[in-house]
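Only one protein chain is missing from this complex, and each of the others stays in its spot.
By written order: A and B. Residues from 1 in each chain.
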Amino acid sequence: MNLRILLSSLQPVGGSVLTNGVVVAIVILLHIQIATYITGSSTLAIVSEAISMARKDERHGRLAYMMVKSQVQIFAFGSATAILFVLFLLTGLWAIFWTALQQITFWVMVFEAAFFLVEIVLLYSIYANWERLGNHRRARLGMMVLLNITLWWQMFLIDVVASFMLTPNAGDVSILNQILNPTALPLTIHRTIGNLAWAGAVIAVIGAFNYLRLTRHSRVPTPDAPAGLRPLRSIGAMAVGHLETEAKRAEILHWEWVAQWGVIWAVALSLLQPWVGYSYAKEIQLHAYGAWYTLMFGSLSNVFLIQIFLLGMIFILGSLFFWRRMVRSGAPGAGRQLALMVALILLTLLAIQPAWFAGSYADAVAAGGNHPWWQGGLLNPIGNFIPFKVAALIGMVIFGLWSVTSYATALSRGHIVPGGSSRGAQRTALILGVTVSLMMMVMGVLREHSRQPYTINGEITLHQQITNNAPSSSSVDQGQP
Amino acid sequence: MIVSRWLTRPFKARMRGSAAWFEDRTGATELLHKGLYEAVPKKGGWAYALGSATLALILLQLFSGIFLLLDYVPSVTDAFTSLDYLRTSDGFGAWVRGLHLWGSYTLIFVIGLHMVRTFLSASYKRPRELNWVTGALLFFLVLGLAITGAMLPWDQAAYWTTVVVTNIPHYLPFIGDGIRTLWRGGEFVGPITLTRTFAIHIWVLPFLMFSLIGAHLYLLRRHGEFGAWVNYSTDPNEDEEKQIGERIRRAEPPYPTKRIARRYSAPRETVPFFPDQLIKDVVMSAVLIAVIFVMGLISGAPLDEPSNPATLSYVPTPEWFFLPLDQFLVVAPTNPLIAIGVFGVLGIGAALMIFLPFIDRSPERRPLRRPEVIIPALFMAFTVIVFAILGISRLYNL
């Protein structure tokens, strides 16, 4: 089949590439935030429900239900955004590109879309029969697992399409090559972990929001009470003075616990991201050199620093949250948590240094600033990826792991007093949620922009010109600063 | 005189007499009895069969390895040819090679499971710390055997494995180059590399390994099988102290284990090792060996092209169990990160693993109550899995 003949008859609907791009970006980012939450939380719901079954624990069961309910609430909207951009925006604004992609990845997309049907059926039957299946929790869990499998498969298939756009592997369009294209698996793992972390962050936000809502009018616990007893007493004080009922107190405890549950997941899973992200970037380097160069040396290299900053913030905010809870509870190890936070801040500062004070490496060279800043140049060797940033990332992972572990240990030893949270800690959880959300958006922008001017790397441009030349690498300067 | 007297006694009495004589001179039955009738915890016996399955697989490796030695020639010019001959011309040669290869794969898998299970059940805690330390050393020895074994065929896969693995010491400061030269018998891979690796594979490591296995099993018998927390729970409706006291009073040797929290010193119920536990051990080993037997026959062991140091198209792929480590080399680029990654991070990881019992010293045994070790372990496990997947994807697309 000759794509050119087929496609030359299609003309795009008007509008500039820029405005079209902005519109599509907004809708897609919205869709991604919803879809990733649904996928990630479907797994966390299973975890929560399984813990609830194993330990006969009410809280986890309630949390699982909350997640399922939230999935139902946003599922329709999430799918609607998908339909909007697939059926209208892409078909209308990028007809040639989109038709070509549809043609190439036809089977992948058919299965991807088919999963929607299965998901709708499963999700709504789980939700609608939640109470009824209360006596058959294994069956219910089984359905949740099925739903979960379809969601992850769907994500994998759409990742295949997205990664194929970046690394089409010299235009080899066989199905196997699409599915195993160089960045398909790295992207999938990256997103799998990211989705779970994001779902954790959303749950933390929900918990923190409800906690803040419920404690809005209550007095802040007195700061001068003896450490170990303070939180318990403050709960008592609240119960007497400001809480109408025991039920409300139980609610506060529940949401506090939910927020903490979410924060732990969000931080713990993000710990894997640097490993995965690095390997992912390596594949881009080998199979889409131009895009990689744009990300690391070119016009997006500074945007990438924002990404590293946000990653560092996840660990710092997590540690801050843990520290605040530990201090309030008088838990042993609070001092260590503080030290870890300081270390994480320092490492983040090391990691976010720009390697050049210019738009890109080429700009720095063009401006004649190809030497260190202390010799009056525009380069900052301490901002080099190797070895400084890699070392900083390794350090971040190790200290972040330590931070989560030490909080979880305090928790399991009963050193974290339920109801002992400050409102500030919960606000930290809110900010953490925003950080993860921002991170996903920046990631999306980075990925989609790195392969410009192409929509399918090396094959079709943003202006829907079909090219036959592979993205050239000779046009970029390959020197390392 | 004596012979005729012996011959005139009834047959049964004759046998009983000689058995008694043998027992009197050797104490064999007593020893066997001691070995077989030891008490072991009742619950979770299938999980405890992993240890003896590991032992069975190691013995299988010894067995198949001896047979391979009947043909194999450890020389750079003849190793490949001798194995090619073994494969094509020697009756059951291909099968025996298959047994050795699939045995090693299964062994690594099973020893990993054994480690995971003793980790989860916190069997390594006081007083069984050295069970764990010897075990962890055994784990590294098995990996060492696997990787040196992979070098012996001297085909392309083996040659490039040799090149990469013997080059790793190069990044160790000060003594690294010396170690590389000693192993290779020169600065570059050459004829001595193979003979030295061969000696390590068939003498040095097995010698260390069998000594350590002896120590591991001796320690096991000394402290008794710990089992897992399920054997130590108490009925929450009754007085815990009383239940534990009762349990300790009824305990059979080797329980109650000394120097251990009272609660965990004697299992609630025990069974004799023979036949209750042994049947599970034997079934597990038999199933595993059956798998090896079949895989060894139908899949066998591959033999690549003969080694060729001048290639522009060959893609060296590590053995599957080293794939995560290979990916680690990808994420630790250039100096000094290679040294930091390989010797710093991995070295610290290995040290943490070996000395785990001295780090995690709380009396708690239930996995979910030990987040201080479970979370880092989960992190490591995920890292390994993720690295493996990334490695596969990378190699597929080369």
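The rule is short, and it goes like this: contacts are C-beta pairs under 8 Å (C-beta built on N, C-alpha and C of every residue); 3 or more make two chains touch, one makes a residue touch a chain.
The working rule: contacts and distances are computed from a predicted model.
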Protein name, per the UniProt record, of whichever chain is missing from view ("Isoquinoline 1-oxidoreductase alpha subunit", "Phosphate ABC transporter ATP-binding protein", "Ubiquinol-cytochrome c reductase iron-sulfur subunit" or "Glutamate transport system permease protein"): "Ubiquinol-cytochrome c reductase iron-sulfur subunit"
Hidden-chain contact residue, picked from the options B:Gly190, B:Gly214, B:Pro302 or B:Gly349: B:Gly190
Omitted-chain contact residue, chosen from B:Leu130, B:Ile168 or B:Val230: B:Ile168
Selected from A:Trp153, A:Phe209, A:Tyr289 or A:Phe388 as touching the chain missing from the view: A:Tyr289
Hidden partner chain, touching residue among B:Gly112, B:Pro206, B:Pro333 or B:Gly347: B:Pro333
Interface residues of chain A (partner: the chain not displayed): 170, 282, 285-286, 289, 470, 473-474, 478-480
Absent chain, residues of chain B that touch it: 76-77, 160, 163-164, 167-168, 177-178, 181-182, 184-188, 190-193, 308-316, 326, 329-330, 332-335, 338, 394, 398
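One rule holds in what follows: only the chains that are shown with their structure count from here on.
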Whole-Å separation of chain centres (CA-atom averages), chain A against chain B: 39
Residue ranges of chain A in contact with chain B within the complex: 169, 180-182, 184-186, 189, 193, 268, 271-272, 275-276, 278-279, 282-283, 286-287, 386-387, 390-391, 394, 401, 404-406, 408-409, 411-412
Residues of chain B touching chain A in the complex: 327, 330-337, 340-341, 345, 368-372, 375-376, 379, 382-383, 386-387, 389-390, 392-394, 396-397
